[in-house]
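These notes are about the structure you will find just below.
All protein chains of the complex are present and in place, except for one that has been dropped.
And now, subunit A:
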């Protein structure tokens, strides 16, 4: 029997679960937990400057490691500040355990100081959530939170712990074992055989990979499947890197900002094998007109995704790795010469156009220059906007977990704290965050945390002094009525970074921007690299929202 407080119990359980870094911000209702954490010699705390930053740092750690990571916030405003990061984790299926302090049990529901119903608020944005009512419950709830976050399709779990539960003394006879993921769903061999037969009989099949391939660690298997069956392979925003972009079978990213030829190839497919993706509207455009000639095989670990947007001819509820391992021996080795040469001809007629890619003073050129200065071990994150889509189009991703972006929620402010999380989890890597001036200002306070932690994070700020993607949409779809998308002031980001204690470089003033860039990227430690970008550069091609993928404009 060991006597401890609820807070000490939480810390012990987190230590046993393998948690080594927690990002957060303290406040009254979570002070018992912080007091207990101060006694841990195993877990390091990173003090963020805004709880959303802490949430994204935890996400960054989880995105590189694939394991659930933890953030802390106090009750009330602390907890509400976490909401965006939690919702973001939900939409991108990221395992996250958010622990919040709550007012004491007896005061819940009385509008006590800094009381919000964070449990109620996070019902629709978590995979599951808990309001803990006794220290005893923690023995079940904490392992359950990790188990749920990492099982099947990963996702965020919130645990709300009232202050008196944190302080409550309990006797613990034995600590529960660390949580493990639940058993995977059993594979339906009959359906799998049908899928294999459809692949073997198809003439113009396409493989469509999503984030589930990354979560399941199945990138190599997916590439093998593509090679074995001669399947041109497209990836969602979340799956970029699962097949190296220079692989001969890669047809790049599909959807709203995919290359013309990619969407045309899909148009002609007679079979689409969708693996760990969910027919998101940004990827498939008008769903009814997506792959009009194709039969669909859909493999997903989340049963509720099957038949949700598109009815599948064969729907397999399975973990992607399990399904692909069983599928591969049944798929004939085929060289589909005619189909592949047709794909090649579409590719040469309607290629992805990256104007200016050789000039580091243009958006595509800057992205290429960054990539040229780094190897595939570097991690790339982005914020949200034009710069995000340009990076998705132009950066040569070659491995899973090389790139992290806010896909489902599209959260400006994601990039820098997520990059910091990635650098905390894997300090040997260089982590580059491509950001826009709008997005950077959403979590710019984390520069203070970055300076303090000295992480190897490089921020490449593509500054067009506007909310570029909004400006683009107003120009294209709102009769050029540009409103509330151009900034009137122009903050000096170099001085801002320096003010926070971060080295900064302005590429605009460099005579040899390529060399300056390479040097900055290869010097350890944080750095902000500023580059002006022409506001009139738009992301092309573009499928207008609500249109079919073949109705692209530009590019």
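Methods note: a residue touches a chain if its C-beta (ideal position, glycine included) is under 8 Å from a C-beta of that chain, and two chains touch if they have at least 3 such contacts; residues count from 1.
Keep this in mind: contacts and distances are computed from a predicted model.
Trainee: Quick one: the chain not pictured, UniProt calls it what, "Protocatechuate 3,4-dioxygenase beta subunit", "acetolactate synthase", "(Fe-S)-binding protein" or "Ferredoxin"?
Mentor: Spelling it out: the chain absent from the display is recorded in UniProt as "acetolactate synthase".
Trainee: Can you tell me which of A:35, A:188, A:267 or A:302 touches the chain that was removed from the display?
Mentor: Result: among the candidates, A:302 touches the missing chain.
Trainee: Touch as defined at the start, partner being the missing chain; which of A:120, A:351 or A:427 qualifies?
Mentor: Result: among the candidates, A:120 touches the missing chain.
Trainee: Please identify which residue in A:21, A:473 or A:532 touches the non-displayed chain.
Mentor: Spelled out, the listed residue whose C-beta touches the missing chain is A:473.
Trainee: Which of A:15, A:267 or A:281 touches the chain that is not shown?
Mentor: A:281
Trainee: Against the chain that's been left off, what residues of subunit A make contact? List them.
Mentor: Contact residues on subunit A toward the absent chain are 119-120, 123-124, 127-129, 131, 148, 281, 302-304, 306-308, 384, 410, 469, 473, 477, 545-546.
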